[in-house]
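I have a structure I would like to understand better, so I am pasting it below and will then ask my questions one at a time.
Shown here: the complex without one of its protein chains, the others still in place.
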Amino acid sequence: MNRPLLIVSLLVAAGLATLPWLGSDTMIQFGINALLLATLAQSWNILGGFTGYVSFGNSVFYGLGTYGTAIAMTNYNLPFGVGLAIGAVVAMIAALLVGLPILRLRGPYFAIATLGLNGAMMAIFSNLPIAGSNIGLVLPLTRNDAMFYELALGLLVACSLTVLWISRARFGMGLIAVREDEDAAGSMGVNATRYKVAALVMASFFTAIAGGIHAYWSTFVDPASAFDSTLNVRMVISVVFGGPGTVLGPVIGSFILSTVYEVLASQISTAAALLFGVVIVLAVIFMPKGLADILRSRRNLTWRYFIRNIRENRL
Amino acid sequence: MVLAQILLNGILLGGLYGLMALGMALVWGVLNIVNLSHGALIMLGGYVVYYLFTIGGIDPFVALPIAMLVMFAVGFLLQYYLLNLVVRSKMLNTLLITFGLDVVLTYLAQLTFSADFRTINPPYAGANFALFGLTVPSVRLAAFVVAIVLAAALWFLLHRMALGRAIRATAQNLVAARLYGVNPSVLYAVTFGIGTALAGAAGGLYGMIANLTPYIGASLTAKSFVIAIIGGLSNPFYVIFGGIFVGIAESLTALYIGPTYSDVISFGLLVVVLVLRPNRTLRTS
Partner (left out) sequence: MKKQIGLAGIAALVAASLLAPAAQAEDVITLGASVQLTGTNANTGRYYKDAYQLAIDKINAAGGVKVGDKTYQLKLDVLDNQSDVNLSVRQYVQLISADKVNFLLGPFASNFALSDSSVAEKYQIPMVQGGGAATQIYTRGYKYVFGTLPPADDYYASTIEMMGKMNPAPKSVALVAADDSFDVSVAKGTRKHLADAGMKLAVDETFREGSADFSTILTQVKAANVDAILWTGHETEALNFIRQMKGLNVNPNGLYAFTVGVPTADFRKALGPDANYAYGMTSWLPNPSLKDKWFGDAAQFAAEYKAKFNYSPDYHAASGAADVETFAMALEKAGSLDPKKVRDAIAGISFDSLYANIKYGADGQIVLPQVVVQIQNDKLVPIYTTDFINKAQYPTPAWDKR
């Protein structure tokens, strides 16, 4: 990412910040959802995009952030900010504790371990009385969507700047080295485990905060929505669609997918799920390297590009 | 007595669990595709048996092989025309495409079969007999036997037949597969077809024990996952053992801790097994 692109991006972000004064309530609502999903995708990108480790356990951190905020606010009457902080700290500790054993697993094993972790967490929380068991918790109602919007936007900017830093820092080089050849990276003196765990902890921080914001905004949390593996799949799809390991790809990918999903859900209503599924299937077949790759090769972008993708991946 | 009955329940249910996971383990081990639409295929198989039974008037156990043929065709076509297009790309992409496929199949099922639940309810569905003071539900016992028979058939196919050798060779590498004179695209499709046929059989049996709705797929996929990992992908019988293990573990959890904790145990087991035995071989040997 070069300097002009950075400036344009920050200008766009500044422009987006004015939306609560210009847009309708629906737009603000759509904005909050889209910004939170973009943040989740961007956080997923920190580990998944740079190291290639496919995590289905980011929804664990989302859920911990959600419940951290909800429990702090409903059971202990703590302010929202404190709740967010508690959720984030708990999520980061969890990332550290589970990261050490499961990040030793490679490929599909890691993916499945994280999926199992999410299933276990959902089941644990649906048995926790302090978390309202399977019924969930009702948070106090706040009529301040502009605040939630600005928080979500700020979080996305912070997360994206972190990713920008990673992409330039030695830390990022180490992560990419892990992706390209983990064993070689080890022999070059990169402590792969430490890098991966650090990436997971960073991701858990932003993911948990996003969960906390969503919890207070939607005023209701239950295990099914807090530890929703479909949400995790959406993070993954957004990143893959936009371009893994890039700074803007995940954000743009998730904005586009949010729009598609929202338009489908509100306009075509009943067939939305079907079309969403078809979009995923087609995207994987025709553009498995994401939008970023399409933009990179845009000068000679013809139908041949898509045929070439199929040719590379088919049997 | 309660404990013995609960162990029996767990073992019988576990056989069916194992059969659910069998197709997933085969496809995963041989084709290296983690099929997230596996549960949806189980669901489809259940509906095929349901319609053969209610409209065709065919006994569900007789309908089972027919449903397996139908589902074989479904699986063959899916792999040949769709999944073969992405099979060489990253594991992540095959995960995503099968997730998309799951969404599409579930939706189409709802469109075709409606959201109403269906039951495969032959007159003998509730039959049972007493054995050493325990109650043995006949249909569950039959489902257990079918699961063992199909696992044995799969083992025989893989280890004693030319097609099976070709399939196992494919798991090692594609070039070797060509030596058997089979077109790899067809071989992939046949393998996926067999996996889908097994899913179809599991669906038919499931429908005799619990209701079918278009939405049962997701939880069955998760269950199959857990069992495929715990049982390992190398031997059909291990997968059945994995199923029985999970069946017993769930039943004991429900008895001693509470029914709401059974997911904690099965997902917990999954993570623990992976962490403790990370270097388990994935591929069929």
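Every chain is named by a letter (A and B) in the order it is written, and numbering of its residues begins at 1.
Just so we're on the same page, a residue touches a chain if its C-beta (ideal position, glycine included) is under 8 Å from a C-beta of that chain, and two chains touch if they have at least 3 such contacts.
As the structure is a prediction and not an experimental result, all values here were calculated from the model.
S.K.: Taking the full complex into account, find the residue in A:26, A:75, A:191 or A:297 that is in contact with the omitted chain.
M.R.: Candidates A:26, A:75, A:191 or A:297; residue touching the omitted chain: A:26.
S.K.: For the chain that's not shown, point to the residue among B:45, B:60 or B:137 touching it.
M.R.: Residue touching the absent chain, from the options given: B:137.
S.K.: Name every residue on chain B in touch with the hidden partner chain.
M.R.: Chain B touches the chain not shown through residues 1-2, 5-6, 9, 13, 107, 110, 114-119, 121, 125-128, 135, 137, 139-140, 209-211, 213, 215-216, 219, 250-251, 254-255, 258-260, 262-263.
S.K.: In terms of residues, what is the contact footprint of the unshown chain on chain A?
M.R.: 4-5, 8-9, 11-12, 15-16, 19, 23-27, 29-31, 33-34, 123, 126, 133-136, 138, 141, 143, 218-220, 222, 224-225, 228, 248, 251-252, 255-256, 258-259, 262-263, 265-267, 269-270, 272-273, 295, 298
Everything below uses one rule, namely that only the chains that are shown with their structure count from here on.
S.K.: Compute the distance, rounded to whole Å, between the mean C-alpha positions of chain A and chain B.
M.R.: Measuring from centre to centre gives 31 Å for this pair.
S.K.: Under the definition above, what is the set of chain A residues touching chain B in their complex?
M.R.: 54, 101-102, 104-109, 111-113, 115-120, 122-124, 126-127, 134, 233, 236-237, 240, 271, 273-274, 276-281, 284-285, 288, 310, 312-315
S.K.: Within their complex, state which residues of chain B touch chain A.
M.R.: 28, 34, 82, 84-93, 95-97, 99-104, 106-108, 111, 174, 184-185, 188, 222, 225-226, 229, 258, 260-264, 266-268, 270-271, 274-275, 278, 282
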